[in-house]
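Everything below concerns the one structure shown next.
The complex appears here minus one protein chain, its other protein chains still in place.
== chain A ==
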Amino acid sequence: MIFNYYSKLKQLLQQDNHDLDLATNDQFIRIIPSEKKWEDDQWKEYVQNVDFQYMDRHEVLSQLKKNFDPSLRSIIYPWIANKTVPPPIDYKLFAQNPCAQDNIIFRDIERTHSHLQFYKSKRKSSKKHVQRASQQLDSIKSIIDEKILNDFFSLNQRRLFYLLRAYANQDPSIGYVQGMNYIMGLLLFLLDDSNSLFSGEMKAYQMFLFINIKMNWSQTYNKSMKKLKSMVQHLQFLLQQNLPDIYKIICNLDQPFIFFMDQYFFGLMSYKTPIEFSAKILDIFIIQGEQIIFDVLLRVFTLNRNEIKQLSDKDEQTQFIKDILPMSIEKFGIQALIPNSEIII
């Protein structure tokens, strides 16, 4: 039966004029993803006709790594999230009700992707304005309502506030934790729909729920931070196996390993990195999970291996390793850090 299935599949694939390469031996059939980039229409056709759960993961992943029209994200992401996360019908309710972390969210809005025009503040960035904003921000003691948000924030900043507050209300056991602002901020930026603001927000919110609930990413932020610790431990193991010399240097720095790595997990590599990089990481992450973080970090350490070994001073090593990702993006370029990827600049 199995033999028949594979024989048939092999036959079909050989007849197929798509760009699939087929390698077989007696036991396995390995489908090697096409080297050709999908056109926009191919993406649309695929998303319309193939159920996410039956997709060819390798092919989709390979295509996501390639350069594609950024506007396609607004159909690809919901395609991924729709089947597994119910439409957030209570979103408005969650967004309007105050949450326990309102003040922290409020304070973080202006400190989230603030270099992007999309999130530019309402205020001019003169010293006087920063001063006044800072005063007002700290003085707020009342419930944060629409009027206060209107006074302080630009439209997209307000949308980000509501999204974060909604999640904190929907999942009160986790609430809002710093790092989420970078991920949600990235999602809203990537999935924004200027024709329908609410639709863009919904897509961002649903994808955030997919990441946190379906992919269990929320456990990175819980009180025990068990997931974070276990991911960091795994990374430590990978380094030990693949780059024992670098692993030894890091161990000799007398700092907890988590000190070097926690930021990459809390913010899904979108903290202090260019938007093109964090967007590509997110594209891959939603299919591959945290594996992409491990892959990129291993690559980063491999690329910097000699330089790290040449540093003689422990503080220099610590500083170098602490800043290794943003520094490597600048030094090697984004594409060099993400295997088989094409990046839109």
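By definition in this document, a contact is a pair of C-beta atoms (placed from the backbone, for glycine too) under 8 Å apart; a residue touches a chain by one contact, two chains touch by 3 or more; residues count from 1.
Simple rule for what comes next: contacts and distances are computed from a predicted model.
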item: Listed names "Signal peptidase complex catalytic subunit SEC11", "Sentrin-specific protease 8", "Large ribosomal subunit protein uL23m" or "Ras-related protein Rab-1", matching UniProt entry of the absent chain; value: "Ras-related protein Rab-1"
item: Residue among A:71, A:97, A:114 or A:241 touching the omitted chain; value: A:114
item: Which residue of A:82, A:178 or A:199 touches the chain not shown here; value: A:178
item: Touching residue (missing chain; options A:150, A:233, A:252 or A:319); value: A:319
item: Full-complex contact with the absent chain, from A:162, A:208, A:221 or A:247; value: A:221
item: Touching residues (missing chain, whole complex) on chain A; value: 104, 107-108, 111-112, 114-115, 125, 127, 130-131, 134-139, 177-179, 181-182, 221, 223-225, 228, 254, 256, 258-259, 262-263, 266-267, 271-272, 313-316, 318-319, 322
